[in-house]
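Omission of a single protein chain aside, the complex is shown with its protein chains in their original locations.
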Amino acid sequence: MGETMADLRVSYATLDGVHDALDAAQELFANASVPTDAGAFGADEVADAFTVFRTSQERSTGWLADTSRTLAQYAHDTKSLVQDADAELAGKVGGK
Amino acid sequence: MTADPFAGDPGAVAKLSSGLADHQDDLSAGAHGVARAAEDADDWRGASKDRFSVTVGTVPRAARRIIGRLDAAIDVLDTYADDVRAIQDEAERIRAAQLTNAMEVAANTVSLSAAVGAAAGKDATETDGRQARRLRSDADDVAATASRLQAEWDALVERRAAADRAASAGLSDTEVLGWAPSYSGTLGRMSDADFLAAVAAMPPEVLAAQDRSVADRLAGLPPETVQAWWDGLGGRGSGGVHSAAQDALITALPAVIGNLDGVPYWARDQANRLSAQRASARAQDDVDAARKALRAAGPSARRAAQQELDDAAERLAALDNFIAASRTTLRDVDGMARQFVSFIDGQPPLGAVSIGDLDTAVNVSYLVPGMGTTLEDTTVLMKAGSNVIATQQLSEGGRDTAMVTWIGYDAPRNALTTGDLGVFGLADAAAGADRLAADLGGFRATRPDAKLNVVAHSYGSTTASITLHEHADLGVGSFVTLGSAGIPGHIPNAGAIHAERMYAAQAEERFNVAHIGQVLSYPERIDPTFKPFGATEIDASHVNGSSAVNVHDLYVNPNGADDADHGYLDLDTNTLIETAKATLR
Partner (left out) sequence: MTISVRKTIAVAILAAAASLALSGCGTTRAGQPMTIDEAQAEAIAEFRSALALAPDTWPQEVPKPAVFDCRIDGVRAVQFSYFVAVEAPAAPGVLVAQAGEHWEREGYELSKTQTEMDPETGQVYAVVARADGKPRASMAATKVRAHVNVDSRCVLGDPDDYR
């Protein structure tokens, strides 16, 4: 990612927490379904408009899910780059 | 078609409305989760956090906008349900009244006919005449009632039509969709400048909801137009510092932005990482589904199901290796930027990854691989590329370079392992040449100042030679071929390949792979080390104390054994040093 270790400060626990929260959010968004009209309207023009609306909703909700997943992955990837700030601190405090 | 006052189920419409309310609750819960994650990240500092923060902030805001649009849709549906219910009730009343009226008409007709007969008979009385007159009057009354009821019915049909129109218009309103559907048509008629302004003004979730035509139009714009537009949205920017509009474009249209010439490479990188991760997640789902299907398959379907699983697993492996390119440790280039320069989620998936920053490097080389290459080879090719960079860095002129591993064409399958003889033909090279031309041209348009080189291996050199022969304006400095599978016969000499300098290395390869490719190709291809061709030969043998290249591969990372193999870009070879030197001239 181009930043140096000196710039990056975060504990594993934080990144895990962020990842898990975003993962859960992604699940909620991904499972949030927009119901279909199943012929409830009895009028084609309303049914057609609802279909357009539904597609738009699904894509927008899809964007929420995708972006949350990406952010979760980002937190996960950052963890592999960073020294655990807590462990480092513990090491310093322990006089290692 | 006329409206039907009886049609529809207001109970079901109300249930639909309630379903949208449940959907709102899910979105709200998700948005809270994201907001909480952003708060939890409070002790995270650094450029990576900056990048995270720009995007994480957009999610709850977008969710609130979507929830607002759902509110508007729920209002439309609730109103429509009430209207339809009232109209249906009224329709019942009118139809009942019409039924009664119809019976009265029938009864009156019979009675009138009898009364008229009686009044006209020779025994007719005053009373008969009065009866007939009264029944005629009744007939007028029931006819008038029938007309009135018909008029009421017609008005009800019009009322239902109006309710349908209102609901349709309501569901199509900007308040519900976030955009107007007529906009798509309008977008299509706008000038490029107006279209770009409109796209940049859309919030990301609305942009993501647009249909293909928006993405297709964006993808077709010339690099200079795109560059000016992007810079106008907040400057060239960088991964950590860029505008909300730029972030919205990256997250909403990653497949377009990731391959759009004119967009800076840091943004293409972010977009392609998104696209590749999403593609990998879908590929994993496909593998899981194929595995399940295989378990459930009967004897006659097993073979096909196994093939499905193998294909799905192959795709997943390719995507995962491509994604791994961002984090695979390479020799001494770990401090350098890694950028996903392009990614196409096709069949097969294709892409390119750089070591080095394509937005700033003064010298960029594209590594074009040969037969059998897929994205599954990304990390191996990057290792070869990292050897070139490590060697470039020994030179004064090699301080600010980049190497792009370009797997941007559908290479012919490995003839040695599959028996597929496509590598002996030119069809794949011709198709690949067009793709390479587009990518090199896009780079050239975005970075007119940078030095550009092409290092091509095996069939990749066949492909790249066509590109450079057919596109004289790419401004390529050095073209290096390693173990070339031959230059097509219609390219007469090195001069016809429009690079300032051309170099060619051909080793004494085990199995003579390159030589076979040249000799057995049809139409026959030329060995670029053939002196009259005019390329400067790079000695691939044991020269200046180096190790001889003895296999067709680019990179095998030899061990310490005396008879260890060496590929064209392995660390101890003259070909590696000379390739690095060639790219720095």
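Things to note:
All chains are identified by letter, namely A and B, in their written order; residue positions are counted from 1 within each chain.
Quick note on the criterion: a contact is a pair of C-beta atoms (placed from the backbone, for glycine too) under 8 Å apart; a residue touches a chain by one contact, two chains touch by 3 or more.
Everything numeric in this text was worked out from a predicted model, so none of it was measured.
Judged over the whole assembly, touch between the missing chain and the shown ones holds for B. If you put the hidden chain back, the residue from B:112, B:324, B:430 or B:496 that touches it is B:324. Residue-level contact of chain B with the missing chain is found at 324, 327-332, 380, 383, 390-391, 393-399, 415-417, 419, 421, 424, 511, 513, 516, 520, 522, 544-547, 553, 556-562, 564-565, 571-572, 574, 577, 581, 584-585.
One rule holds in what follows: only the chains that are shown with their structure count from here on.
Remark: chain A and chain B have CA centroids separated by 19 Å (rounded to whole angstrom).
Listing the residues of chain A that touch chain B in their complex gives 1-4, 7-11, 14-15, 17-18, 21-22, 24-26, 28-29, 31-35, 37-46, 48-50, 52-53, 55-57, 59-64, 66-71, 73-75, 77-78, 80-81, 85. By the touch criterion given at the top, residues 1, 3-4, 6-9, 12-13, 15-16, 19-20, 23, 26-27, 29-31, 33-34, 36-37, 40-41, 43-49, 51-52, 55-56, 58-59, 62-63, 66, 69-70, 73, 80, 84, 160, 164-165, 167-169, 171-172, 176-179, 181, 204-206, 208-209, 239, 251-252, 273-274, 277-278, 281, 326-327, 335, 337, 357 of chain B touch chain A in their complex.
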